[in-house]
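So that we are looking at the same thing, I have put the structure below in structure tokens.
Then we have chain A:
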Amino acid sequence: MPDAALYSLLALLLAVLGFAWLALALPNHWRQVHQGAQQTASRQAALRSGASLMLGLSLLCSLAGDSPAMAILLWLMLLGVATLIVALTLSWRAQWLARLWPARPQAERSAD
Partner candidate 1 sequence: MGELHTWAGVLLGVLLFAVFWTGSLSVFDKEIDRWMMPSTRLHWDDSMQRPSLDRDIRPLLEQRAANAPVWTIILPLERTPFLTLTYGSEESRKSSRDLFHPITLEPLAKPLTLGASGFIYPFHHNLTLRYKNIGAWLVGIAGMAMLCLLVSGVVIHRKLFSEFFTLRLHRAFGRSTLDVHNVAGVALLPFHLLITLSGLIVAFAIYYPDAPQHTYREQVQSGVSAERAFLGEALGRIRLRAAKQPGELAPLEPMVTKAEQYWGPGSVYLLRVNNPKDANGNVLLRRTSHSSVTKDIDNFRFANVSGEVMGRFQASATVNTWNFIAGLHYIQFRHDALRWLYFLGGLGGCVVIATGLFFWTQARRKKQQRHGHLGVSLLDALSIAGVCGVILATLAFLLANRWLPMQEQLFGLGRARVEILSFYALWLVASAHAVWRVMRDQRLGYLHAWREQCTAIALLAVLAVLANWLTTGDHLLATLRSGNGPVAGTDLCLLAAAALALLAAHKLRRRVPQEETLEVAHA
Partner candidate 2 sequence: MHLRDVIQPAATATHVVGLCALAYFASAQLVGLSGLLAWWAGMSQGDAVMLALMLGFIYLLLLLLWGFSRERRRNAWLLLGGLSLLAWGTPLLLQGQA
């Protein structure tokens, strides 16, 4: 069924975005992606809320494409895949994540 496949793919993309934001919320990864910029508490909160929203939407997408039990199971597996994708991106092409939540240009670079 092409429909279910599309929903699953969308669920995966939303999960990847959610985990990417979760990763960016962590100070060491924010520094890694934005070349030395500092993390702030308010931005951390914003990233985490955004991440929760994305993960929630991801679950809804899954549920749209399958029976509930299979959808939840699929979602749990997709979360695992998304985690690995984000971890690998951080390891090899960390800069790609910069666009997902741009840092404000001048203000933060003063601390380092």
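As a working rule, a contact is a pair of C-beta atoms (placed from the backbone, for glycine too) under 8 Å apart; a residue touches a chain by one contact, two chains touch by 3 or more; residues count from 1.
A quick word on the picks: all candidates are chains of the complex that A comes from, given by their letters.
The shown structure was predicted, so the numbers you read here are calculated from the model rather than taken from an experiment.
> Would you mind flagging which of 1 or 2 touches chain A in the complex?
Among 1 or 2, contact with chain A goes to 1.
> Could you list, by residue number, the parts of chain A that touch candidate 1 in their complex?
Going through chain A, the ones touching candidate 1 are 4-5, 8, 19, 22-23, 26, 28-29, 66-67, 69-70, 73-74, 76-81, 83-84, 86-88, 90-92.
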